[in-house]
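Provided herewith is a single structure, encoded as C-alpha coordinates, for subsequent inquiry.
Here the complex is missing one protein chain, while the rest keep their positions.
This part shows subunit A:
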Amino acid sequence: MQFMLLFSRQGKLRLQKWYVPLSDKEKKKITRELVQTVLARKPKMCSFLEWRDLKIVYKRYASLYFCCAIEDQDNELITLEIIHRYVELLDKYFGSVCELDIIFNFEKAYFILDEFLLGGEAQETSKKNVLKAIEQADLLQEVSNTGLHPESFVNPSCV
(Lines give C-alpha, C1' and ligand atoms only; values in the text may rest on other atoms or scores of the structure.)
Protein backbone atom coordinates (compact mmCIF):
# COMPACT_ATOMS: atom_id res chain seq x y z
CA MET A 1 0.00 0.00 0.00
CA GLN A 2 1.29 3.44 -0.77
CA PHE A 3 -0.99 5.50 1.44
CA MET A 4 -4.29 5.57 3.26
CA LEU A 5 -6.55 8.59 3.63
CA LEU A 6 -9.65 9.06 5.74
CA PHE A 7 -11.84 12.01 4.90
CA SER A 8 -15.33 13.29 5.50
CA ARG A 9 -17.97 13.98 2.91
CA GLN A 10 -16.99 17.63 2.99
CA GLY A 11 -13.47 16.66 2.06
CA LYS A 12 -11.89 17.23 5.49
CA LEU A 13 -8.96 14.97 6.04
CA ARG A 14 -9.23 13.01 9.30
CA LEU A 15 -6.26 10.70 8.97
CA GLN A 16 -3.38 10.43 6.53
CA LYS A 17 -0.88 7.62 6.57
CA TRP A 18 1.88 7.66 3.97
CA TYR A 19 3.93 4.58 3.28
CA VAL A 20 6.14 6.10 0.62
CA PRO A 21 8.45 9.10 1.00
CA LEU A 22 6.86 12.20 -0.51
CA SER A 23 7.32 15.91 0.07
CA ASP A 24 4.66 17.82 1.97
CA LYS A 25 3.73 19.64 -1.19
CA GLU A 26 3.19 16.40 -3.10
CA LYS A 27 1.12 14.98 -0.29
CA LYS A 28 -1.15 18.01 -0.30
CA LYS A 29 -1.56 17.84 -4.06
CA ILE A 30 -2.35 14.14 -4.06
CA THR A 31 -4.80 14.57 -1.23
CA ARG A 32 -6.62 17.39 -2.95
CA GLU A 33 -6.94 15.59 -6.24
CA LEU A 34 -7.83 12.22 -4.90
CA VAL A 35 -10.43 13.51 -2.47
CA GLN A 36 -12.08 15.34 -5.32
CA THR A 37 -12.04 12.27 -7.53
CA VAL A 38 -13.49 9.95 -4.92
CA LEU A 39 -16.16 12.38 -3.75
CA ALA A 40 -17.33 12.69 -7.35
CA ARG A 41 -18.13 8.98 -7.53
CA LYS A 42 -21.72 7.93 -7.42
CA PRO A 43 -23.03 5.43 -4.87
CA LYS A 44 -23.55 2.42 -7.13
CA MET A 45 -20.11 2.60 -8.72
CA CYS A 46 -17.51 -0.01 -8.00
CA SER A 47 -15.03 0.40 -5.19
CA PHE A 48 -12.00 0.49 -7.44
CA LEU A 49 -10.68 3.08 -9.78
CA GLU A 50 -7.48 3.80 -11.61
CA TRP A 51 -5.76 7.01 -10.71
CA ARG A 52 -2.39 8.06 -12.08
CA ASP A 53 -0.47 4.80 -12.08
CA LEU A 54 -2.10 3.47 -8.92
CA LYS A 55 -5.21 1.55 -8.07
CA ILE A 56 -7.50 3.21 -5.56
CA VAL A 57 -9.71 1.13 -3.28
CA TYR A 58 -12.26 3.03 -1.26
CA LYS A 59 -15.30 2.46 0.89
CA ARG A 60 -17.61 4.74 2.76
CA TYR A 61 -18.53 4.07 6.35
CA ALA A 62 -21.20 6.49 7.57
CA SER A 63 -19.71 9.93 7.11
CA LEU A 64 -16.14 8.81 6.50
CA TYR A 65 -14.45 7.70 3.31
CA PHE A 66 -11.61 5.22 3.72
CA CYS A 67 -9.33 5.36 0.74
CA CYS A 68 -6.24 3.25 0.01
CA ALA A 69 -3.80 3.51 -2.85
CA ILE A 70 -2.26 0.23 -3.90
CA GLU A 71 0.13 -0.81 -6.60
CA ASP A 72 -0.70 -2.53 -9.83
CA GLN A 73 0.04 -6.02 -8.64
CA ASP A 74 -1.77 -5.73 -5.31
CA ASN A 75 -5.06 -7.46 -4.64
CA GLU A 76 -8.05 -5.10 -4.60
CA LEU A 77 -10.52 -7.29 -2.76
CA ILE A 78 -8.19 -8.06 0.09
CA THR A 79 -7.49 -4.34 0.43
CA LEU A 80 -11.23 -3.75 0.83
CA GLU A 81 -11.09 -6.18 3.71
CA ILE A 82 -8.09 -4.43 5.20
CA ILE A 83 -10.22 -1.34 5.35
CA HIS A 84 -13.02 -3.29 6.95
CA ARG A 85 -10.73 -4.87 9.50
CA TYR A 86 -9.38 -1.45 10.46
CA VAL A 87 -12.90 -0.17 10.96
CA GLU A 88 -13.66 -3.21 13.12
CA LEU A 89 -10.61 -2.49 15.25
CA LEU A 90 -11.58 1.13 15.73
CA ASP A 91 -15.10 0.06 16.49
CA LYS A 92 -14.04 -2.40 19.14
CA TYR A 93 -11.61 0.02 20.73
CA PHE A 94 -13.88 3.05 20.89
CA GLY A 95 -17.10 1.14 21.21
CA SER A 96 -19.30 1.96 18.22
CA VAL A 97 -16.84 4.31 16.64
CA CYS A 98 -17.97 7.49 14.91
CA GLU A 99 -16.14 10.27 13.15
CA LEU A 100 -15.90 12.35 16.30
CA ASP A 101 -13.91 9.64 18.03
CA ILE A 102 -11.35 9.76 15.31
CA ILE A 103 -11.22 13.54 15.42
CA PHE A 104 -10.71 13.81 19.14
CA ASN A 105 -8.50 10.78 19.52
CA PHE A 106 -6.57 11.03 16.31
CA GLU A 107 -3.35 9.86 17.91
CA LYS A 108 -5.03 6.64 19.00
CA ALA A 109 -6.23 6.02 15.47
CA TYR A 110 -2.62 6.20 14.31
CA PHE A 111 -1.44 3.87 17.07
CA ILE A 112 -4.06 1.29 16.23
CA LEU A 113 -3.20 1.51 12.56
CA ASP A 114 0.48 0.95 13.33
CA GLU A 115 -0.33 -2.25 15.18
CA PHE A 116 -2.34 -3.55 12.25
CA LEU A 117 -0.37 -2.34 9.24
CA LEU A 118 3.32 -1.52 9.07
CA GLY A 119 5.15 -0.23 6.03
CA GLY A 120 1.96 -0.66 4.06
CA GLU A 121 1.66 -4.40 4.73
CA ALA A 122 -0.57 -6.35 7.09
CA GLN A 123 1.37 -7.04 10.25
CA GLU A 124 -1.15 -8.79 12.43
CA THR A 125 -4.46 -10.02 11.14
CA SER A 126 -5.88 -11.39 14.32
CA LYS A 127 -8.28 -8.85 15.74
CA LYS A 128 -7.72 -10.21 19.22
CA ASN A 129 -3.98 -9.81 19.05
CA VAL A 130 -4.06 -6.26 17.78
CA LEU A 131 -6.49 -5.16 20.45
CA LYS A 132 -4.48 -6.93 23.10
CA ALA A 133 -1.38 -5.04 22.05
CA ILE A 134 -3.22 -1.74 22.32
CA GLU A 135 -4.64 -2.61 25.68
CA GLN A 136 -1.22 -3.64 26.87
CA ALA A 137 0.10 -0.22 25.97
CA ASP A 138 -2.78 1.48 27.70
CA LEU A 139 -2.12 -0.66 30.75
CA LEU A 140 1.51 0.37 30.71
CA GLN A 141 0.46 3.94 30.76
CA GLU A 142 -1.81 3.27 33.71
CA VAL A 143 1.04 1.69 35.53
CA SER A 144 3.39 4.56 34.83
CA ASN A 145 0.76 6.99 36.01
CA THR A 146 0.71 5.25 39.34
CA GLY A 147 4.45 5.65 39.61
CA LEU A 148 5.71 2.18 38.88
CA HIS A 149 8.71 2.03 36.59
CA PRO A 150 7.75 0.43 33.29
CA GLU A 151 10.83 -1.72 33.14
CA SER A 152 9.81 -3.56 36.24
CA PHE A 153 6.70 -4.65 34.43
CA VAL A 154 6.99 -8.28 33.45
CA ASN A 155 7.39 -8.78 29.71
CA PRO A 156 3.92 -9.28 28.34
CA SER A 157 3.48 -12.15 26.01
CA CYS A 158 1.60 -11.12 22.94
CA VAL A 159 0.66 -14.56 21.81
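Assume a contact is a pair of C-beta atoms (placed from the backbone, for glycine too) under 8 Å apart; a residue touches a chain by one contact, two chains touch by 3 or more; residues count from 1.
What we mean here is this: contacts and distances are computed from a predicted model.
Entry comment: the absent subunit's protein name, as recorded by UniProt, is "AP-2 complex subunit alpha-1 isoform X1", drawn from "Nucleoporin NDC1", "AP-2 complex subunit alpha-1 isoform X1", "Electron transfer flavoprotein subunit beta" or "IBH1-like N-terminal domain-containing protein". Subunit A meets the missing chain through residues 13, 16, 19, 21, 24, 28, 44-50, 72-73, 75-78, 80-82, 84-85, 93-95, 103-104, 106-107, 110-111, 114, 118-119, 121-129, 133, 135-142, 144-145, 149-151, 155-159.
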